[in-house]
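Before I ask anything, here is the structure I am working with.
Here the complex is missing a single protein chain, while all its other protein chains stay put.
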Amino acid sequence: MLIPHPLLGPRDAQEFTYLGDARLLARPDGMAEGAEAAFYDYVYLRNNPAGVHRELWFHEHGDRSWLVVTRDTLTHDILGAELATDVVRRERPR
Amino acid sequence: MRVSKFSGFRLVREALRGHRGWTPLWRNPEPQPTYDIVIVGGGGHGLATAYYLAKVFGQTRIAVLEKGWLGSGNVGRNTTIIRSNYLLPGNQPFYEFSMKLWENLEQDLNFNAMVSQRGIINLIHSDAQRDAYRRRGNAMLLSGADARLLSREDLRDLVPFLNYDDARFPIRGGLMQPRAGTARHDGVAWGYARGADALGVDLVQNCEVTGFRTRDGRICGVETSRGPIDAGKVGIAVAGSSGRVMALAGLRLPIESHVLQAFVTEGLKPVIPGVLTFGAGHFYISQSDKGGLVFGGDIDGYNSYAQRGNLPVVEDVVESGMALMPMIGRARLLRSWGGVVDMSMDGSPIIDRTPVDGLYFNGGWCYGGFKATPASGYAFAHLIATGRPHASAAAYRLDRFARGHVIDERGAGAQPNLH
Partner (left out) sequence: MSRITGGVIDRGTTLSFHFDGKRYQGHPGDTLASALLANGVRLIGRSFKYHRPRGVFSSGAEEPNALVRLGSGARAEPNSRATVVELFDGLVATSQTHVGSLRRDALALNDLLAPFLPAGFYYKTFMWPKAFWESVYEPAIRRAAGLGRLSGEPDPDRYGRGFLHCEVLVIGGGAAGLAAALTAARAGARVVLADDDFRLGGRLLSESHDLDGVPAVEWVARAEAEFASLPNLRVLRRTTVFGAYDHGVYGAVERVSDHQPEPGDGMRQTLWRITAKRTVLAAGATERHIPFADNDRPGIMLAGAMRSFVNRWAATPQRTPADPVAIFTNNDDGHRTAQDLLARGVPVAGVVDTRDDAVAQGEYRVIAGATVTGTRGRLGLRAIKVTQAGRSEWVDCAALGVSGGWNPNVHLTCHHRGRPVWDAALLAFVPGSDNPPGLLAAGACAGRGSTRAALADGARMAAAALAEIGIAADPCELPEAEDSASPPQPFWYVPGTRRAWVDFQNDVTVKDIALAHQENMRPVEHLKRWTTLGMATDQGKTSNVTALAIMADLTGRTIPDTGTTVFRPPYAPVSLGVLGGGDQGENFRPRRLTPTHHWAKAQGAVFVEAGAWMRAQYFPQSGEAHWQQSVEREARAVRSAVGLCDVTTLGKIDVQGTDAGAFLDRLYCNAMASLKVGRVRYGLMLREDGFAYDDGTCARLAVDHYVVTTTTANAGLVYRNLEFARQCLWPEFDVQLVSVTDAWAQIAVAGPNSRALLERVVDGLDLSNAAFPFMACAGVTVCGGLRARLFRISFSGELAYEIAVPARYGHALMARLMDCGQDLGVTPYGTETLGVLRIEKGHPAGAEINGQTSAAMLGLGRMVSPAKDAIGAVMSRREGLAAETRRLIGLVPVDPAARLVAGAHLFPNGARQSLESGEGWITSACFSPQLGSRIGLGFLERGEDRLGDIIVAANPLEGESVPVRAVSLPFVDPTGERLRA
């Protein structure tokens, strides 16, 4: 597979380490009320879609940036890739 | 319908009259409007579940609904290994129960699934690994299974073809389970299918479940590509599709679907006696009765439903194989394939009720569901028939993640691709 790194262009997937569902960006507040239930959902439950999946890849053997890659789990087609930091800054409720 | 009893005598008799007397291994029934129990998934686990429901638990009016052909899931695309060499109390008794069922499977089913107990050896490459395997071997013995700790000299006798000379990670010993081995994967599915059919179970192929019907929070049937079917209880055993199917019931699971590749070489004269597992790379291998070297390694590592993997993992797996046993260099890869494995969050399976009354779930077998087939079917049948978990599978609860009772053999945590 080739991952379209937003800064470095297409890179072989072997340079990356895969983590999983990009929902892992949305870590609950550990000090909030009901944190244990929220963390159960965060740590363990997955939508696991057969189709478009937003997921985290770490450019471990490259520039060490975490990317959010949008990929189809049925075809492996990659629809896009962004720096995870950009995604967090854009999507996190403030 | 008259069932052909299988035996050597029968084979000879049929040969003498042109094999005209063999009957279908199973019927092709039209789905009935109503069943007491519907099992979704005509793979190894689903077929075994139906078989034990009818055979052991006295249930009737059972259907197995399969979206493709019987055995078209992971039971037909695994590396055929059976073993009960686990560490944790939540797992080991279950797999040992399975092993005992394997040991009587052919006589029970009157079908030769070629259960072959030629042993499995997990290789040891460091002192820390030996300590961990000693703990595991003791767990195996303490659960009534068998285990042997092997020295390097033992290994030289048993498997002289390994690289003992210039290995990057020297072989320092092994943990062996002599009763482990392989079984003919398709034969297992067919044996259970034939057995279930003979007990009156309807095996409905080309019948995809497209939805669940519930009434007052209780299951009452399924929607299928061949029309609605009423059911008192519904059991799900759809490895590789667990997420998709359970989503139809509105459930999210502690499961990710990944691709695991497997490989077979051209046929060769016997060269590898049992099952071997490399301890310093991702590689395991056995040789089929037909002569092909059957091997595999790690999952590709990314979520996938594509039933195919990529080249780097092929290279990585074979590289490990060559490092372990450089004599296989002249063998040729004949075929590679990929199966979708439902990787659970602790690497262990789930056999449990669901929040929907009457809907039962069996899944999350990761890359190791084949060896569990008999016990999984038995325990799932027990659960569906009695409403209580089977003693051997009592730890496989869906709520163990929320409660913190995970069964994490590898200690890898909630990251499925590390299990």
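Chains here go by letter, A and B, matching the order in which they are written, and residues are numbered from 1 within each.
Here, contacts are C-beta pairs under 8 Å (C-beta built on N, C-alpha and C of every residue); 3 or more make two chains touch, one makes a residue touch a chain.
Note that the structure is a prediction, hence the values are computed from the model and not measured.
Novice: Can you work out which residue in B:Leu248, B:Ala385 or B:Ala412 touches the chain that's missing from view?
Specialist: Hidden-chain contact among the options goes to B:Ala412.
Novice: Out of B:Val38, B:Met99, B:Ile121 or B:Ala147, which is the one that touches the chain we can't see?
Specialist: The missing chain is touched by B:Ala147.
Novice: In the complete complex, the non-displayed chain touches which residues of chain A?
Specialist: Answer for chain A: residues 1-2, 17, 19, 24-25, 27-31, 35-36, 39-40, 42-44, 56, 58, 60, 64-66, 75-78, 83-85, 88-89 touch the chain left out.
Novice: Taking the full complex into account, what residues of chain B touch the chain not shown?
Specialist: Counting over the whole complex, chain B touches the hidden chain at residues 6-8, 10-12, 15-16, 19, 22-28, 68-72, 76, 89, 92-93, 106-107, 110-118, 125-126, 128, 130-139, 141-143, 147-149, 161, 163, 165-170, 184, 186-187, 190-191, 205, 265-271, 281, 289-291, 306-308, 310-311, 314-315, 317-323, 326-337, 400, 402-406, 408, 410-414.
Going forward, only the chains that are shown with their structure count from here on.
Novice: Would you kindly tell me how far, in whole Å, the mean C-alpha position of chain B lies from that of chain A?
Specialist: Measuring from centre to centre gives 30 Å for this pair.
Novice: Tell me, which parts of chain A touch chain B in their complex?
Specialist: Residues in contact with chain B: 1, 12-14, 18-21, 37, 40, 43-50, 53, 55, 71, 73-76.
Novice: In their complex, what parts of chain B are in touch with chain A?
Specialist: 243-244, 247, 252-257, 301-306, 310, 312, 345, 401-402, 414-417
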